[in-house]
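With one protein chain removed, the remaining protein chains of the complex are shown where they sit.
Think of it as A and B in the order they're written, each chain with its own count starting at 1.
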Amino acid sequence: MRSAVSTLELRRPRSIREALTMLRDDGPLVPLAGATDLYVALNFGTLSASRFLDLWPLEPLRRIEMRGDVLSLGALVTYTSLTRSRLVRQRLPMLVDAARVVGGIQIQNRGTIGGNIANGSPAGDTLPVFAAADAVVVVRSAGFERRIAFVDFYSGYRATVLRPDELIVAVEVPPLQGDQWFRKVGTRAAQAISKVVIAAVRGESPRVALGSVGPVVVRARRAERALAAGQGIEAAVAALQAEIAPVDDVRSTAEYRRAVAGNLLRQCWARAAGAPNPDA
Amino acid sequence: MQFTLNGREVDVAAHPMRRLLDVLREDCELTGTKEGCGEGECGACTVLVDGQAVVSCLVPFAQVDGRDVRTIEGADAQALQRAFMDHVGAQCGICTPGMIMAAMSLGPDPTRRQMQEALAGNLCRCTGYEAIYRAIAAAKRANRRTPLGVESVV
Partner (left out) sequence: MASFTERAVGRSVARKDGIGKATGKAVYADDLVFPEMLYGRTIRSTIPRGRVRAIRRTFDADGFTVVDFRDIPGKNVIALIEDDQPCLVEQEVRHIGEPIVLLAHADRERLLAAEVDIEYERDIPLLDPAASDVAFKRILIQKGDVDANLARAERVIEGTYRTGAQEHVYIEPNGVVAVPEEGGLAVYGSIQCPFYVHKALVTLLGEAVRHVRVVQTETGGGFGGKEEFPSCIAAHAALLALKSRRPVKIIYDRSEDMLATTKRHPSVVRHRTGVMGDGRLVAMDIDVLMDGGAYVTLSPVVLSRGAIHAAGPYRCDHTRIVGRAVMTNTPPNGAFRGFGAPQTQFAMEVHMDRIAEALGIDPVHLREINALRPGDTTATGQTLGSDCSALETLHRAMTASRYAEKRAAREAGRRGVGVSLFYHGSGFTGGGELRLASRAAVELTERGVRVLTSSTEIGQGTRTMHAQIVADALGVPYESVEVAQPDTSRVPDSGPTVASRTCMVVGGILQRAATEMRQRIGDVSPADYFREHGSLRIEAEYEQPEWIHWDDETYRGDAYATYGWGCNVAEVEVDPVTFEVRPVRITAVVDVGKAIHPALATGQIEGGTAQAVGFALLEHVVMRDGAMANGQLTNYVIPTTLDTPPIDVVLVENPYAGGPFGAKGLGELPIDGPAPAVVNAIRSLGIDVREIPALPEVLLRQSARASAVDVGADRKPTTAARR
């Protein structure tokens, strides 16, 4: 353990309102939930902040509910609760598939979607799902709430448009038409960081999003247009491979990521049209 | 900070940002919970918080305030422990406490696939996992009789 814990400070609000007040009046504070990313940095001694806000006890942020025809997921919803939720399994099965391959059970019990979004790793497993689903991030500050389209949420590598006094409180997912599909290609079969991760919706307006192929999650608009225009899968693959920017790192190569991203799109689109999704 | 540790109410004064792992090992002197990586990768530090398996190297101490914490020292896991002995589920033993804590979530007669998924967050470098599955399968056998001694059953 390489961080000096005694120099750190943890604020422990009892309500969302109190949390927002602390963020406004007593910032800067870094929100902390399941700590599955933050405490890795704590162990490595690479924490960039020293003051934290503990959201974990805020039960209202754990709700999974329908608001009209929109699926609303509280920021503290864990991967385990996603996989157990009938609502999520019905409405957003690709998110369940993503949640199942985030780390082991221990991480799934603690990691939250709000944390995955806020952490903003380009390899975040749920991020392509939210991008492909046209999700909306609900953020709140003391006295103000705004909704940000998920695809506009990131401004660069691990950078978001969130202001220091704002908190992610929920993610909203509108109804989706078409078959959902998710696949993660990691460094091993479980407990892996992705080399390429894809979420796609195959319907009248095709949607494709990928992770680990650029500094932020990529919504592959050009590939989608090629598919929507009926230009064929090879045209879509070419478009996709042109709009991603993978790099070489310790986990994989740009060459591999580009080739496999294309193959994943082919695999997704080669499924028999209208094939039932077993989890739907 | 007050919480329940292995069934007993305790009050432990420690910094809220300390790792639960360190508080258990150092302040509570429960060294059965092991540190293998400090990254949440190996699962050797697995304990139960409110019945859920977590890696205690990634849990701020403040977050167990008022909760129920179980470690290998106080786990109700005698059938599993005995089966790990009988079936050589432990070789070097460093992953064993975490492995047993993670295996507690499994129901009766688990399939191989269920065991693999439940233990995917627990690394073992000695066994290739096979003996661990044998141990868990024996412990979770639905009609299991009262465990006897630790003599060989293999």
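Convention: a residue touches a chain if its C-beta (ideal position, glycine included) is under 8 Å from a C-beta of that chain, and two chains touch if they have at least 3 such contacts.
Please read all numbers here as calculations on a predicted model, not as lab measurements.
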| item | value |
| --- | --- |
| Sole residue of A:97, A:166 or A:243 that reaches the chain not shown, by the stated touch rule | A:97 |
| Chain not shown: contacting residue from B:54, B:69, B:115 or B:138 | B:115 |
| Among A:10, A:23, A:88 or A:185, residue touching the chain not depicted | A:185 |
| Contact with the hidden chain (one of A:193, A:218 or A:244) | A:193 |
| Touch residues of subunit A, complete complex, unshown partner | 1-2, 4-7, 40, 43-45, 93-94, 97-98, 100-101, 104, 179, 181-185, 187-193, 195-196, 250-253, 255-256, 259-260, 262-264, 266-268, 270-272, 275, 277-279 |
| Interface with the undisplayed chain - residues on subunit B | 25, 30-39, 41-42, 44, 71-73, 80-82, 84-97, 100, 112, 115-117, 119-131, 150-152, 154 |
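Please note the rule applied: only the chains that are shown with their structure count from here on.
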| item | value |
| --- | --- |
| Rounded Å distance, subunit A centre to subunit B centre (Cα mean) | 29 |
| Residues on subunit B engaged by subunit A in the complex (per definition of touch) | 15-19, 22, 38-41, 43, 46, 52-55, 57-60, 62-63, 65, 102, 105, 116-122 |
| Residues of subunit A that touch subunit B when the two form their complex | 1, 5-6, 8-10, 12, 32, 34-36, 39-40, 42-44, 52, 54, 56-57, 80, 103-107, 109-110, 189-191 |
